[in-house]
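Sharing a structure with you now.
A single protein chain has been removed from this complex, and every other one stays in its place.
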Amino acid sequence: MTAIRFGRRGLLGSALAAPFIGRASAQGGDPYVVGTLFPLSGPNAEYGGVFTAGAQLALEHIEQDRMLKRPVRLQAEDTQALPQQAVVGMNKLVNVDRANWTLVGFTAVSKAVAPIGDRAKVIMVNGGAVGPDLSGLSPYFWNVIPLAHLETRALLPYLVGQRGAKRIALVYVDDPLGDAILGILRDELPKAGGQLVGSFSVPRTAQQFGPVAARVRQVRPDAVYIASFGAQQSQIIKGLRDNGVSQLLCSYSAMNLDSVRSLPEANGLIFTGQKVDFEGGDAITRRFAADFRKANGKEPTIYNVNYYNATRLFGLLGQQVEAEGGQLGGDSLRAALLKTRKFPLVGGTGEFDDAGNMMAAIEVNELRDGRLNRLAG
Amino acid sequence: MDAMLVLQLLLGGLQTGAIYALTAAGFALIFGTTRVFHVAHGATFTLAGYVFVFAWNAGWHPALGVLAAVAVAVLFGIGMERFVYRPIQRHEGSFFTVFVAAFGVSIVVQNLVGMVAGRGFANVDTTLSRAVEVLPEVFLAQVFWVAIGVAVVLFVALTAFLSRTHAGVALRALAQNPDLIRAYGLSSSRLSVLTFALGSALAAPAAILMAMTTGLNEAVGNHVMLLSMAATMVGGVGSLRGAAVAGVLLGVAESLVLLVLDTQWAEAASFLVLFGFILFRPTGLFGVVAAR
Partner (left out) sequence: MTAYLASLATLAAIFAILAVTLNFMVGYAGIFSVAHAVFFGLGAYAGAQVALHLVPDALAACAVAALIAGGLSLCLALPALRVRGEYFVAASLGLQMMALTLFSEAKGLTGGLGGLIGIPPPRLFGFAVGALPLSLAALALILLAIAAMARGSFGRTLQSIRDAESAAEALGKNVAVAKALAVAFACAGAGVAGALFALHMQFVNVESFTLEQSVLVMAMVIVGGTGTLLGPVVGAVLLLSLPAGLAFLPFIPPTEVGAVQQIIYGLAMTLLMIFRPAGLVGDLSRGRSEA
């Protein structure tokens, strides 16, 4: 619980710091506006705090490096991770704040705001949701996070080959993400030498996993793949462990949450994520990691990285557009993205495809005593 | 059908059912005695659970934590009676007015708990909830025996209180006929405070058990409230025994339904049971009062 508190305190602290007021004189003109559409309240607020911390650090760096000719202002709109609130927030960002760039998270939010951003030609960047249905929502909708099917695909060789886990059971929330993971396990496990022995769909609001655990044990898996997100993940892990599922647990990047890390039952959990080397990486990565620790007093997570990258991308593309003498609009920024394609970001070079999806290397991590150890990738 | 799986699901359902039975008995006691549809019973549950988690994390002795949780539950219950329900009933007591007022309080509690304790998952880390294999393929945790034991002891104690003590008999009389109580010179308002205290206290052990097993989140009260309400109706309004039995039944149904249906339907099962009863047997299992 302390972990959850951190996010809020961190955010509050930085909100109070209000780093951009009074500096406008140094750089000319009205500030650019980066809008965020994150859940700042409700059951998914923990993510909102984490996302914002990454974006905020990137804005500070953009400011320090004088990347853009104007200051940048962060405008936060609370979505509660719900589509209706997101549409209101996006309309405000587009029409009132005249946002040059928006950051989104969560699948339903992304899908709800995509038509608005599309019409208004405002770039929307997702660094949190990983449902494969997020690809190609709009020419102005980009993903700086490898979508989940890439992650699951990368896990299979390790799982079957090195851990000898051939019989996999899946506990999943039946949304497009869970569906995609189910499809990949069903189709690609056999190719890797494994087998999907059972799949158990749970409602997103379910809290009671004892009976599910009994069904999971019955199919005698070597490993259990969990595809959910938010607070429910901890409950699934505890529910399975408490009820006699002692097998290997594995999942995807959504597990990278403090509440999961601090859960004793999650010890030994394996999950995939974007490959980022905070110690041995390049200068950008090391600077990010060092400043993040300084500002927040803790290790950065992959979501901090993604939203840092999503915001840094604005700085990089904006610089390019400004240099060409253009205005920072959706079309000019998109043209710049498609022209350059590769960008120096935290974790290494990020390369974008035609639809605006970033491809990245995937690593397999193991959670041990609250720390992540890289196992493969 | 796999007999061991049936046994496992049955035992798991009983453990959940014991928790539901405790909250349902509290709700049924309050509703049956005072006719207040105490929707904020879920909020009592949430508060008690979080107080226990807080005490546990602060390193208090567990017994102290239990006491604190019960105390908070009782105080909240009494507070609701004194400051919300009584003023409303003084000028008019339509069911909907009470329902909305209590619902409002539940929303406030849920969000305050989220603000103070953080949103998301909260639990106490204990080995009590770690299951071990007791029979081939059947896993049972110590908390199972705790849950069953607590539920049985409290239920027996409550029944004894209601039938053997003066106050208990007066409570039952209040349920039957409030005017009679007044005619005998007893204070119906003091009795209804007592009812709220007792009913709310029953939510505390249930909340603690849930903090140990599935864990809590700030919205857990909604679910608990729905189940208590369902159990009260399935059991038959006015019957404590009915509510407790129905609570166990709902827990078991939620678990056993996995034998025939896919896992995502577990939650819907309890509400299907509720629907069936409301439509076809509104007096419930042990109903003494006809559906009005």
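All chains are identified by letter, namely A and B, in their written order; residue positions are counted from 1 within each chain.
Heads up, the rule we're going with is that a residue touches a chain if its C-beta (ideal position, glycine included) is under 8 Å from a C-beta of that chain, and two chains touch if they have at least 3 such contacts.
Note that the structure is a prediction, hence the values are computed from the model and not measured.
Student: Could you tell me which of B:Val143, B:Ala201, B:Met233 or B:Val252 touches the chain that is not displayed?
Tutor: Touches the omitted chain: B:Met233.
Student: One chain is left out of this view; which of A:Asp175, A:Asp331 or A:Glu351 touches it in the full complex?
Tutor: Touching the chain that is not displayed is residue A:Asp175.
Student: Just one of A:Ala112, A:Ile181 or A:Ala376 touches the chain that is missing; which is it?
Tutor: A:Ala112
Student: Can you name the residues of chain A that touch the chain not displayed here?
Tutor: With respect to the unshown chain, the touching residues of chain A are 7-8, 11-12, 15, 39-42, 45, 48-49, 76, 78, 80-85, 87-88, 91-92, 94-96, 107-108, 111-112, 114-115, 131, 133, 137, 173-176, 179, 203-205.
Student: Could you pull out which residues of chain B are in touch with the chain that's been left out?
Tutor: Residues of chain B in contact with the hidden chain: 37, 84, 87-88, 91-92, 94-108, 110-112, 114-115, 222, 226, 229-230, 233, 237, 264-265, 267-268, 271-272, 274-275, 278-279, 282, 291-292.
What we mean here is this: only the chains that are shown with their structure count from here on.
Student: Distance-wise, how many Å sit between the C-alpha centres of chain A and chain B, to the nearest whole number?
Tutor: So the centre of chain A lies 38 Å away from the centre of chain B.
Student: What does chain A use to touch chain B in their complex?
Tutor: Touch residues, chain A against chain B: 1, 4-5, 8, 41-46, 174, 200-203, 205-212, 214-215, 217-218, 230-231, 234-235, 238-239, 241-244, 259, 263-264.
Student: Help me check something: in the complex, which residues belonging to chain B touch chain A?
Tutor: Residue positions touching the partner: 2, 5, 8-9, 12-13, 15-16, 57, 114, 117-123, 125, 129-133, 137, 139, 141, 213-215, 217-220, 223, 254-255, 258, 262-264, 266-267.
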